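One protein chain is absent from this view; the other protein chains keep their places.
Just so it is clear, A and B label the chains in written order, and each chain counts residues from 1 on its own.
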Amino acid sequence: MNMDLRADLLALLPELTLTAGALVVLLAGVGGGGRRHGGLAVTALASVGLTAIALKIAVDVSEAGRLFFSGMFVLDPFAVFFKVLFLLTAALAPLLSRDYLERHDYRPGEYHSLVLFATVGMMVMASGTNLASIYVGLELMALSTYVLAGYFRREVKSHEAASKYFVLGALSSGVLVYGLSLLFGELGSLDLAAMAAALGGAERTPTLLTGMALLACGFLFKVAAVPFHMWTPDVYEGAPTPITAFLSVGPKAAAFAIFLRVFLGGLEGLTPYWVWLVGGSAALTMIWGNLAALTQDNVKRMLAYSSIAHAGYALLGLLAGSELGVQSVLFYMLVYLVSNLGAFGFVILLESRGYAGETVADYAGLARRQPLAAFGMLVFLLSLGGIPPTAGFMGKLYVFAAAVNAGFVWLVVVAVVMSAVSLYYYLRIAMQMYLREGQEGEGAEVLAAPWTARAIGVCGVFVGIIGVYPAPFAAAARTTAALIGVTLP
Amino acid sequence: MAEYIPILVFTAVAFSFPIITILISKAIRAGRFDPVKAEPYECGIVPASEAFDTRFSIRYYLIAVLFVVFDVETVFLYPWAVMFKKLELFGFIEMLVFLGILVAAYIYAWRRGALKWV
Partner (left out) sequence: MLDWLVAHVVPIVFYTAAVLVVAGAIGVIWFRNPIHAALSLLATFLAVAGLFVLQHAEFIAAVQIVVYAGGVMVLFLFVMMLVNVRTLPREYQYVRSLLPAAVVTGGFLAAVVAAGLFARSYLAAADPAALTAVEGQTMGNTEAVGWVLYRDFLLPFEVVSLVLLVAMLGAIVMGRKDRREEDAGEEAR
């Protein structure tokens, strides 16, 4: 028992470190009027850095493929890959937020600690091999993000975002748990490996299939796939912009992590049943996300629909199901993360209308006034659109290839057509920046926000490197996905 | 299921007690109406305002939510307490960690002034 516990705690070291960091930020943020923006952001960053070191130690020390905490927790390469993604997000979030929080004058202590708590939840999700640990991780992440969406309590829109997100999120959690309880009733276990084993001989009863369908609905809500996407535009528009950036990558990637592990690990035996459900949702998501984005004038809303569409592309990798499919989702999440955070970084940097949000027309003539900013934004938009020299192209290529390999040609046709459609709204911003003349003294200007600029720089470097030289990143995803077959229950 | 018969009887008595009390007092009392009697707490706090006419402070909810959080925390103490001896030192430390995190939350709430009614 003692030796076990020691190994368990070592495997959990990253989460423990980050929790400690979050508590320090929380308690340090209360005193002194609660306005030490720089210090608290640095503390948050430092705890993410320490967590990264702890993750390295945990991986080195822990036995590969072993289950910890009575089969609740695993530290396989799949989990580690996602944890690295989460830590990257958690490191960029304080950078993106620091200047923004000071400009709008909100307390940084609770804010940064909530981001870190959400990250702890996501890390628990990525490592969860039992639906109980996955669910509590999910709730930790969800509760933290509800509060973050409503953090700007003097803004009506932020309140709207928080209440919609909370009510719909709670409903989706209820649906998810109901699905879990039906699956538990039929299969007799919450452990993914035991569920997969029980599924081998289990009759495909309506109860079992209903449980699976409800679970899929819960997960589709969390990744914001059509028809469970209705909350996304309002929440993304109303939440503080750095939180929108965080929501669109971190929790989405975490939801994909559990989606992959539960549906390809625990419920793989039910693939013939969920494949049309998820496939239909993927097609609808790509079509509706892109078409709705066309008509948006508000930049945040447009990026919200764009993030819905990207979830649709990533679902293709899940459908493909093979090693290649899993690998493509992992790679896609990395690419999408840096591209989207970069684009949102510029939205933060160019904020000119206060909390109301900028319209596409506000970027008119930006290339003349701020050539560097306009070029940077262009790179991220091209990457989101999937234009060849950028990372986004490689990401889409992998996903589409995996889906074609698995025989989902019709879905790939939809995806390619909708990608072409998506270029219209991404390039609409580019056109405003480069081809339109801005009104004198109006439109977006780059604000003095050195921290945000640094975060954008990091994203830009990633987008550039992955686009030109994707081999090492793809290799990392490949080794991860290769091992998933061994360690996934 | 037979061991639940006493509980069923107990429940039946518990439910019938207030019903019978109300019926008896209704039968023997003098029925004079008074606006004060119609208030939620006849001899207690004067109602702050009419619902649906005015907005009332979110602080009511804040206190209630804090109550529920600690209520849920208490629930976890029951099964721990009955198994305390069998769980040995391990269980003790485990509960200390659980409570330690909630104490951190409590310290935060206190220092943030959430327990004050301003």
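Note that in this section a contact is a pair of C-beta atoms (placed from the backbone, for glycine too) under 8 Å apart; a residue touches a chain by one contact, two chains touch by 3 or more.
Owing to the predicted nature of the structure, the values given are computational and were not obtained by experimental measurement.
> For the chain not shown, which residue from A:A46, A:V84 or A:V136 touches it across the whole complex?
Only one of A:A46, A:V84 or A:V136 touches the chain omitted from view, namely A:V136.
> Give the residue, chosen from A:F86, A:Y146, A:Y236 or A:Y434, that touches the chain omitted from the document.
Here the residue in touch with the unshown chain is A:Y146.
> If the missing chain were put back, which residues of chain B would it touch?
Considering the whole complex, chain B reaches the absent chain at 1-2, 4-5, 8, 39-41, 45, 47-52, 56, 58-69, 71-76, 78-80, 82-83, 86-87, 91, 94-95, 97-99, 101-102, 104-105, 108-109, 112-114, 118.
> Which chain A residues touch the hidden chain?
Touching the chain left out of view, chain A contributes residues 12, 19, 26, 33-35, 68-73, 105-107, 110, 113-114, 117, 120-121, 124, 130, 132-133, 135-137, 139-140, 143-144, 146-147, 150-151, 153-154, 162, 175, 178, 182, 185-186, 205-207, 210-211, 213-214.
In this text, only the chains that are shown with their structure count from here on.
> Roughly how far is chain A from chain B, going centre to centre by Cα mean, in whole Å?
Those two chain centres are 39 Å apart.
> Which residues of chain B touch chain A once you look at their complex with the stated criterion?
90, 101, 104, 107-108, 111-112
> Going by the contact rule at the top, pick out the chain A residues touching chain B in the complex.
By the definition above, chain A touches chain B via 1, 5, 19, 23, 26-27, 30-31.
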